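A protein chain is absent from this complex, but the other protein chains hold their places.
Chains: A, B, C, D and E, in written order; residue numbering restarts at 1 for each.
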Amino acid sequence: MFIKPEQPSIERLVLLALEEDAPWGDITSQAFIPPEAQLHAQLVAREAGVLCGEDVFTAAMLLTDPSLAVEFAVHDGGTFSGGAALATVKGSARGILRAERVALNFVQRLSGIATLTAKYVAAAAGTRARIVDTRKTTPGLRLLERYAVRCGGGHNHRYSLSDAVLLKDNHLAILNRDPNRSLTAMLLEARSHLPHTTHLEVEVDRLDQLDAVLSAGVDTILLDNFSTQDLRAGVAHIAARCLVEASGGVTLERISEIASTGVDLISVGALTHGVRSLDIGLDLLE
Amino acid sequence: MFIKPEQPSIERLVLLALEEDAPWGDITSQAFIPPEAQLHAQLVAREAGVLCGEDVFTAAMLLTDPSLAVEFAVHDGGTFSGGAALATVKGSARGILRAERVALNFVQRLSGIATLTAKYVAAAAGTRARIVDTRKTTPGLRLLERYAVRCGGGHNHRYSLSDAVLLKDNHLAILNRDPNRSLTAMLLEARSHLPHTTHLEVEVDRLDQLDAVLSAGVDTILLDNFSTQDLRAGVAHIAARCLVEASGGVTLERISEIASTGVDLISVGALTHGVRSLDIGLDLLE
Amino acid sequence: MFIKPEQPSIERLVLLALEEDAPWGDITSQAFIPPEAQLHAQLVAREAGVLCGEDVFTAAMLLTDPSLAVEFAVHDGGTFSGGAALATVKGSARGILRAERVALNFVQRLSGIATLTAKYVAAAAGTRARIVDTRKTTPGLRLLERYAVRCGGGHNHRYSLSDAVLLKDNHLAILNRDPNRSLTAMLLEARSHLPHTTHLEVEVDRLDQLDAVLSAGVDTILLDNFSTQDLRAGVAHIAARCLVEASGGVTLERISEIASTGVDLISVGALTHGVRSLDIGLDLLE
Amino acid sequence: MFIKPEQPSIERLVLLALEEDAPWGDITSQAFIPPEAQLHAQLVAREAGVLCGEDVFTAAMLLTDPSLAVEFAVHDGGTFSGGAALATVKGSARGILRAERVALNFVQRLSGIATLTAKYVAAAAGTRARIVDTRKTTPGLRLLERYAVRCGGGHNHRYSLSDAVLLKDNHLAILNRDPNRSLTAMLLEARSHLPHTTHLEVEVDRLDQLDAVLSAGVDTILLDNFSTQDLRAGVAHIAARCLVEASGGVTLERISEIASTGVDLISVGALTHGVRSLDIGLDLLE
Amino acid sequence: MFIKPEQPSIERLVLLALEEDAPWGDITSQAFIPPEAQLHAQLVAREAGVLCGEDVFTAAMLLTDPSLAVEFAVHDGGTFSGGAALATVKGSARGILRAERVALNFVQRLSGIATLTAKYVAAAAGTRARIVDTRKTTPGLRLLERYAVRCGGGHNHRYSLSDAVLLKDNHLAILNRDPNRSLTAMLLEARSHLPHTTHLEVEVDRLDQLDAVLSAGVDTILLDNFSTQDLRAGVAHIAARCLVEASGGVTLERISEIASTGVDLISVGALTHGVRSLDIGLDLLE
Partner (left out) sequence: MFIKPEQPSIERLVLLALEEDAPWGDITSQAFIPPEAQLHAQLVAREAGVLCGEDVFTAAMLLTDPSLAVEFAVHDGGTFSGGAALATVKGSARGILRAERVALNFVQRLSGIATLTAKYVAAAAGTRARIVDTRKTTPGLRLLERYAVRCGGGHNHRYSLSDAVLLKDNHLAILNRDPNRSLTAMLLEARSHLPHTTHLEVEVDRLDQLDAVLSAGVDTILLDNFSTQDLRAGVAHIAARCLVEASGGVTLERISEIASTGVDLISVGALTHGVRSLDIGLDLLE
């Protein structure tokens, strides 16, 4: 069950992209293609993957020409093999050619994220560990890229700096300048100001930092750049008093090992910032 | 010599990203970091590359807090090795921590593009071939990503569907439906309507299509998915009557071979849609 | 310690209001007041209260005329008595008169909210109960109105439908249509999809609904329209396994009694939707 | 006969409010409510009043889900008693629950204004006095709040600083600094520059200021903070040479007395800045 | 004494125009002009006229590059002869060349309007008649074009459909369909609903329509397409009971004759919709 981006948010992003791709119209189609020419085209996967971008692709077509007919055979979150027909589009050739690149740019990138996420998720299968995203998303596309992570079976971390607290090493370095207040005290004081709905997570770099954080009753502890052995020790020490997240040095190869330590969450920046667009194209049917 | 994005365009994109990353403020910094705390931080490359994003990084900082001081030691288009200090930021800790992720997201992605482009450009060195980008850019970021390609030593293709004509296979398939008009005639007629400043480029899939296109006097011919041998034959046949672009199946490994055929342009979609963000971080200095 | 709205958000709201209040300029001042006329004015409280709106007031003045000088004697969250001088403004008469109404409209409304909130907070003093706001805010002004609640000593509930789950009676009525799935099961399943940072709160109308919710391990239970006696019973039954919120029928008179039951949170819609603007005016000093 | 806000203006405000209330979607409904679930709900008045907000309520529903069916039984300007069914909404449960709070926030506030206005209007019944609003409206909502005043039987004053002149005490204090020019002369000169369609109104604080203003031939004189006796004297002295407005210290209790003095207009800031949202809720029908 | 457009309105229009004129930068200057090159240029009138656009010109320069220095020797509303130096600009060559066309487009068009208006105003000199504009302005530029009319010595009519009533022939034709209500009755009823600040003007085509309109007590009567003789008769019949406006068939040649009939207002659509941009250029000084 996916929480999907809302239609107005999708349309806003697609309109910006359509405007960007043809600020004063598609001069090629208008100069060469007769207005009455029709097209029947197929969205085809040129490699295997997980789909994400059904609504965005459709919006790019319909916002260009509301009379186009788009039908998806595979749906968001669905897997497909190379060569699979994902969708068909029918209608005005000018409309389809105008929207094609924008529609593909979205669906290729989002499906790339979903596909990569699915690999990480598969590698952690059978453990309690969730694969979660980070704030390392493309500026302007966070809403869609987080959705792509969900389509790939991953989970989302906080959306932004506004909806959850994550105290990181840089914050802690600043807090440490004040020798008169303990981290525990500062956490308790902040908690007394923050909304009760705010999740409070703290990053630690060493096992000996755990107790100060646990005393304050945080919701998640992030073990950053821990060895597998230390992760295991951290999980044992925390003993389910809060959630445990692992981050840093997470590769597809190491996922299974990290997941086996018993951590609840593994955050992977690469899901959104090291992703290759999936090869998906639009082929003419007739 | 680079043509740089203009300040208002950069600020618009950065403001959207800042808003996206903290729709109602950075609750972590505001809850934990005293307003008077200062930070001195360094932008550090964790791997070698080519820089792109100086102005965007600076804008993210200054739009958050105009009193921050940002100084770059390496400039856009400059190369650096792993561990290099790229820039320093000084000022309010709250301001720097609020802007950090947005600033990094831009500079990591853009430097990733510049760095990848530089590899393609190096592989074509000593030939007449330009490495050029495509319209496969991230929706909303085309302006910046094209600039990143230039920073990497690459060149830009047309900006959008509005500023140059590129007749592709799908267009030609539709034009072919009309048996009564030759491609040459259609090209000549379109030319008579288009602005004289409009570059006219046509894609061909086979050598035997060349003459019809050449008769119409186009500006560039795109040889799509040609073997190295056919590229060479195409270049010879065209004989400098127009520019020649190669595209399709272009990998870093094949670049040198393709470039050696004498083509003027090699377009590489992967420059912008298959790119890994470069690993660049912000370290505290004190 | 208050988390303050960020400057760009404030400026966006103020610019809209300034535009609304004079779409084609302030014709009175421009027709009558010489451009060189200066004004020295004082923001004066005509009744006692708690201040909120310092930055908004200042932004209204400075966005109209950056050369105006605004100085606040009382700061956000500070209390004042009737007749108190809150701030002074100095500079161009045209600028001050142009911005006056917009500046006052904001500060009167926000201080009205802060002042009312402070009354509820005082009534709950000495108990563990936080006074929290709701989503019954003025469309477009949620960011500022939530801040006003904090200035009055209150706390915020979730910001929006996006950042926390609150299952209310209407949701439960729909879930009850499916006789094959228990509420506990549905809560557990939803939790498995939601981000780990998402606070999960469920509203109950009767004590006998508590156990199904508690079994699922939610973060907060909302006791809606409970009698004082039932609130006390609910708190006892929940026994600190999660937070307890009281809502419905909350008046200033009943606050102390409700707070004494041991609930953690009392949400009060009236903080933002039944509020009278505080009487604050701008008086000429000379 | 009401002049209604235009549809695009309504939709712009509603879209901003919907975005504010769920920047990345309604996670509760999406996590718990099946997409196919239907709802039949009723908008019910929990207290008596005058309706305002029919189009805004409908827009909130339809902009969320165009397939929802909204039907109003009472129309804008209509009165209703506590318990009255005002409207019904039918359709997708997810859609209705997503829009509910925004729709209610608007209709509660606007009906609160209409209801309060109707009380002032009733108190002045049988006299020539119009109850008029002021510029003390909620930033961003002036268009709707002025409409709410009309729904309650009140009238509007000028819309903004741009469409009519109102010389107030602060302006006059500045004009008085120039001993060489009389107020009459200044009014005549300004009139010679202002558009002929511009209404010219001047505030006076004392009876002895009337003649200077009357000599210039203004359209309305505002008697600010006058005693009932002085109001009566002012009306007599002005003798229908222009309209007369009373303002300052206007309470519901004093309205009838003020109206009986023969003034044409009574402006009441409280109509929009001291208003309690009316208690209106959305109940499930089945 | 001019009421000037406010700075934020000017900047919004200028930014749109700058963006329109170089959506991805000024490639000529960036490719050819060294960043350190300086320019000293002069705004020169190539024909005589009346200036309008000082602030817009300056904004175009400063929004492009805040370090440019702009100094005007002639000010808005000032007259100049052909060859006059109107202003100087100094600073970065890239900045000046980037802004030049946008700055000129505004100042040429606005000065064209001011200059044309001044001719109509001169032709009516010595009479009571004001030359006023209409709503026949360029879409998006009404604020500036109305200001240009004022700079030329003309006056403004209503700003828009929202701030004054003008019942025209088309309205009257529809009202005439209802035989049961007289125009006088309809005017009186509308007046009872409209704000007291709303100017009420009615167009008549024949002298025999005057009495019905006068009975209702309107503010202005518009005599449309009247002969000079009928205008004179109309003015006599109305006898100062309201303002009189003449419109239709107004040419520069006929102005003096029309003005001599005693009408208060002559509205001239040509001021804004038949205007030639004034020839003003930017010359290099060194």
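Everything below uses one rule, namely that a contact is a pair of C-beta atoms (placed from the backbone, for glycine too) under 8 Å apart; a residue touches a chain by one contact, two chains touch by 3 or more.
Only a predicted model underlies this, so the values are computations on that prediction, with no experimental measurement involved.
Of the candidate positions B:Phe32, B:Phe57, B:Tyr159 or B:Phe226, contact with the unshown chain belongs to B:Tyr159.
Between the chain not shown and the residues B:Asn180, B:Thr197 or B:Gln229, the one that touches is B:Thr197. Residues of chain D that touch the chain left out of the display are 1, 3-6, 8-9, 143, 146, 159.
Think of the hidden chain as still there; on chain A it touches residues 15, 18-19, 22, 24-25, 27, 30-31, 63.
For chain E, the residues touching the chain absent from view are 13-14, 16-17, 20-29, 31-33, 37, 39, 41, 93, 97-98, 100-102, 104-106, 108-109, 135-142, 160-167, 170-171, 173-175, 177, 186, 190, 193-194, 198, 273-277, 282, 284.
In the analysis below, only the chains that are shown with their structure count from here on.
With contact taken as defined at the outset, chain A and chain D are each touched by C. Two chain pairs are in question, A-C and C-E; the one with more C-beta pairs in contact is A-C. Inter-chain centre distance (chain C to chain E, centres taken as mean C-alpha positions): 45 Å.
For chain C, residues touching at least two other chains, in rising order: 1, 3, 22, 24-25, 27, 31, 159, 162-164, 193, 198.
Chain contact topology: the protein chains form a pattern that is neither a line, a ring, a star nor a complete graph.
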